[in-house]
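Okay, structure first, notes after.
With one protein chain held back, the other chains of the complex are shown just where they sit.
We just call them A and B in the order they show up, numbering each chain from 1.
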Amino acid sequence: MAASGSTRRRATPRERNQTLWFWVFVGPFAVGLVLFTYVPLAWSVWLSFFDARNTVSPTHFVGFGNYTAVLGDAAFRDALGTFAVFTAFIVPATYALSLALALAVGRLRRARAFFRSVFFLPTACSYVVAALIWKLSLFNGVRFGLANTVLGWFGADQVAWLSTTDPPWYWLVLVTVRLWLQTGFYMVLFLAGLQRIPPRLYEAAAMDGARPGWQTFRHITFPALRATSVAVVLLLVINAFQAFDEFYNLLSDARGYPPYARPPLVYLYYTALGQEQNLGLGSAGAVVLALIIAVATVLQARWFGLGRREEA
Amino acid sequence: MAVTTISRRRLLTTGGALALAGGLAAACGSNTGRGGGGSKVRLSQWYHQYGEAGTEQAVERYARAYKDAEVKVQWRPGDYDQQTAAALLTSSGPDVFEANGPTLDQIRGGQVADLTDLVQGVRDDFHPAALKPKIWDGRVWAVPQVIDTQLLYYRKSLLEKAGVRPPRTLDELVDAAKRLTDARVKGLFLGNDGGAGVLGGTPLYAAGLSLVTDDGRAGFDDPAAARALAKVRQLYADKSLLLGAPADWSDPAALIQGLTAMQWSGLWALPQIQKALGSDFGVLPFPADGPSGRPAVPVGAYGSAVSTRSGQRDAAKAFVKWLWVDRTDYQEDFALSYGFHIPSRLSLAAKAGKLKEGAAAEVVRFTADHGYAQPLLWTVASRTAYQDALSRIIKGGADPESELRSALRTTEAELRRVQKKS
Partner (left out) sequence: MNRDMGDALIRVGRALRLVLLLALAVLFLVPFYLLLRNGLASEADITAPGWTFFPRELRWSNLRELFDDPSVPMAHALLNSALIAVATTLGTLLLASLAGYGLARIPYRRANAVFYAILGTLMVPAAVTFVPSFVLVSSLGWVSSLRGLIVPTLFSAFACFVFRQYFLGFPRELEDAAQVDGLGPWRTYWRVVVPNTRPVFASVGVIVFIGAWNAFLWPLVIGQDRDAWTVQVALSTFTTAQSVNMHELFVAAAVSILPLLLVFLLLQRYIVAGVERTGIDG
């Protein structure tokens, strides 16, 4: 589609010349992508058919053994379940909060830049730093944690936030840390989306008697933000799928990782690169995950009609 | 920065070697290349992070004292077992490393070198509990460095105030922890995960069972196992356990800061506790449970192993022999001068004055009587399955019997796998 008719000539030497130029520009990138994405993927697929413990050049072929093992592993299925629960929490929460913030901040007359900066600033922090603050200070389980101090003011008992599975308080920690880190980012996306809505839409709505507030939002703003919404949800789901940093830093210790809140990448990390060193099983798990995410992305894109957007 | 220093050092040593080689050539008329005094073999040696101040400086001192190779010590905080496991896949890993193992799969996979020759003649001088998990196929795969004992510390004053006597059975421990707990202080600290990680098989041994029997079968296929674990769950359900402390069980901070009345920790913490609490503390083994129970004392022995990926395997072995077999003075210093560890050599342990008095002597006594080490056949997959089960029992209140059954299935499959061909 890049080639427009005017530059295309039948002259073969010129075409050859252009092919050369194309590869001068694209070649270095393409080579690297093949080497560092396609080759590992292929290697992973290959490893997944072998009994590869403590080695990356195995000899014992096991067919689909690793696949049946990983799919039969309750821990792996739990990991997928963890991802599902986490997504169910984090996607709607981030979506709602960032949209609400964008609407509120976008309508401010004064101090708009201030609020935008405040909500956006956490994006500068890494998951590691945030997890450190959450684990050691905000939500630590002892009396000098901030959350427990606040509970103490109301006479409530200390809560071991990350160690309590019943009720699963650790979800509160995991969700708030990510919410804090990423909301500002999506708020900026929504702010940009809001700015792209033509004012005449609102003028027309006002003429039709739509009241400002919920009605306008429901019938004008929200539909107009459709493209942004689709992008936000897609990004949120993909990011939730890749969750590793905060889980690892909040929950792991020198002895390993607890059996709850273990998302897929943490499972892979411990199976393949942990002391267990079962690279065959880990590779099979990675392939399964890659397939799941590829299928999910395609389905989502189809569903939201992402392909159509480019033409619009 | 590191790059420049390294290259400068390399430059200096190479320069030195050249000068020396020139000198040798002038003196002898020939030069055999290797073995020239200046061009030492370079070895990298890994340790996990010991919490006690001074340990890192000590091991660096030992390394510097070694004349036949230039040993670079790496001190590695974090999940050490994971780091070594990953590093052994590559040739950029360590030559010599201490291992809380090595694991059976590392031995079977040929990742660690056979060190049987190194301990020849002194094999009987190693504490049997420490040496046994390092042996597979009759060969020795790591040289035990020290024996790490885990035990229960308690604050005497807090127990007295609550009118609780030091617990001798698991039931008494549950009861004591409950009575010691109030709004500000918890009764017992078993680690931030409620004990699943650090306790491991200890409650099983306390109930008279084991993880893997001597003849290579799963050792916890018994109703007593579920009964013992249910009591650990009781501790959690009573809210007697300290959870979510900034420093984990291996650090005595929680006991010293007064967050808990009793804490499960290691012998290594004894000097720190003694310094902070004076005589206001006592030590206990994990208490026995049930009619066939006995107190349980988990011992771990970090061993020094040699990577087969090492380019200088022989030099690495020679260094291990020098430090962990021959230099008993360093072994004694390492075990006793920083935190407390029991020397892995019986002859050293017998004459260690610091271990002959007070709480330390008590620990040495019950370690001798009740010490158990994780069997080599207890593979990582078995351990993970069992630990997950334990965590679900303790924290989730899952049914101990069904959880243990699923851990048992994994363990039996693993035992079949590793014993198949050998």
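Rule of thumb we're sticking to: contacts are C-beta pairs under 8 Å (C-beta built on N, C-alpha and C of every residue); 3 or more make two chains touch, one makes a residue touch a chain.
Given the structure is predicted, the values throughout are model-derived calculations rather than measurements.
Asker: Decide which residue listed in B:251, B:289 or B:403 touches the omitted chain of the complex.
Answerer: For the chain that is not drawn, the touching residue is B:251.
Asker: Out of A:68, A:117 or A:215, which touches the unshown chain?
Answerer: Result: among the candidates, A:117 touches the missing chain.
Asker: Can you list, in ascending order, the chain B residues touching the missing chain?
Answerer: 1-2, 49-51, 56, 74-79, 83, 86-87, 89-92, 184, 246-248, 250-251, 253, 257
Asker: To test your reading of the contact rule: which positions on chain A touch the chain that is missing from view?
Answerer: Chain A touches the chain not shown through residues 1-3, 7-8, 18-19, 21-26, 28-30, 32-33, 35-41, 43-44, 47, 56, 101, 104-105, 107-108, 115, 117-138, 143-144, 146, 149, 180, 184-185, 188-189, 192-193, 212-213, 227-228, 230-232, 234-235, 238, 241-242, 244-245, 248-249, 252-254, 265, 268-269, 272-273, 279, 282-283, 286, 289-290, 293-294, 297-298, 306.
Quick note on the criterion: only the chains that are shown with their structure count from here on.
Asker: Using mean CA coordinates as chain centres, what's the gap between chain A and chain B in Å?
Answerer: 38
Asker: Using the touch definition up top, name the residues of chain B that touch chain A in the complex.
Answerer: For this pair, the touching residues of chain B are 78-82, 85-86, 88-89, 101, 103, 105-106, 109, 111, 183-184, 191-194, 196-198, 239, 242-246, 248, 250, 259, 380-381, 384, 387-388, 391-392, 395-397, 406.
Asker: What does chain A use to touch chain B in their complex?
Answerer: Listed in rising order, the residues of chain A that touch chain B are 53-56, 74-75, 136, 139-143, 145, 157, 160-166, 252-256, 258-260, 270, 273-278.
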